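Here is the structure we will look at, set down as structure tokens.
Only a single protein chain was left out; the remaining protein chains are all shown in position.
Right, subunit A next:
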């Protein structure tokens, strides 16, 4: 995957910033912290949050699907779910993060090439090159930079959902097994169909048992977001490294190596994020425990 440049925000932000070399102290800092590059840095925090907000439910949906499929009466469904969870859990995350977006991107472009350019006789793989016709490119070469950004982000999102979905499947599978059998039997006894038992009793009661495991996964997901950098997405790590590096006078704001400050900032950001998550987890736990007989709740 690749890094792409989005259209820069208006620069400089304040009129007084037109010649930074005349500034010092606070005005310099204010101008420095509002350069187009810094705005892109601030925006990248939103990218990380967007990834979390989208990847968590996507992974949960994948996980629930796989957990239910593993208990299914249909053989092939069970096998596919079993293969998926054991394969993803058995391969290092980083390898999946590097593999899925590249494989997906080439698979999509290959398919589009076959559909959109049936007349092209030259092979797609020529020596080292992977060449599809211009119409088959996704996004098109002529597409705006933001389209390329969104596309790269979506591929990354799919990789996160796949990887974390497999772990979530295991957590949910365990939680489904933890629901006391008596509860399910009672539901059956009052005449609920198997589907109703699942929807009204089994799954709702399962969350309490799933939550500790899911909360762990959520923390790991938060800490895995810097892997976006590996996929060439301009995330917080990319910008911290780019902005923190020593700058000579070819730049408008020369400064020595400030990476420690930028990475320190990232540390605070992640600590804050995980701290808030922990708070949220405790509250959710109290709520879910209401009305269920469990120890210590």
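Throughout what follows, a residue touches a chain if its C-beta (ideal position, glycine included) is under 8 Å from a C-beta of that chain, and two chains touch if they have at least 3 such contacts; residues count from 1.
We take it that contacts and distances are computed from a predicted model.
Chemist: Can you work out the missing subunit's protein name as recorded in UniProt? Choose among "NADH-quinone oxidoreductase subunit G", "Transporter substrate-binding domain-containing protein", "Ferredoxin-type protein NapG" or "Peptide/nickel transport system permease protein".
Modeler: "Transporter substrate-binding domain-containing protein"
Chemist: Tell me which of A:89, A:114, A:177 or A:241 is the one touching the absent chain.
Modeler: Answering carefully, the residue with contact to the hidden chain is A:241.
Chemist: From the list A:140, A:186, A:220 or A:267, pick the residue that touches the absent chain.
Modeler: Reading the full complex, the residue touching the unseen chain is A:140.
Chemist: Name, in rising order, the residues on subunit A that touch the hidden chain in the full complex.
Modeler: Touch set of subunit A with respect to the missing chain: 1-6, 8-9, 11-12, 35-37, 39-40, 53-54, 57-58, 61, 102, 105-106, 109, 116, 126-132, 134-135, 137-143, 145, 147-148, 150-151, 154, 157, 232, 241-242, 245-246, 248-254, 257, 259.
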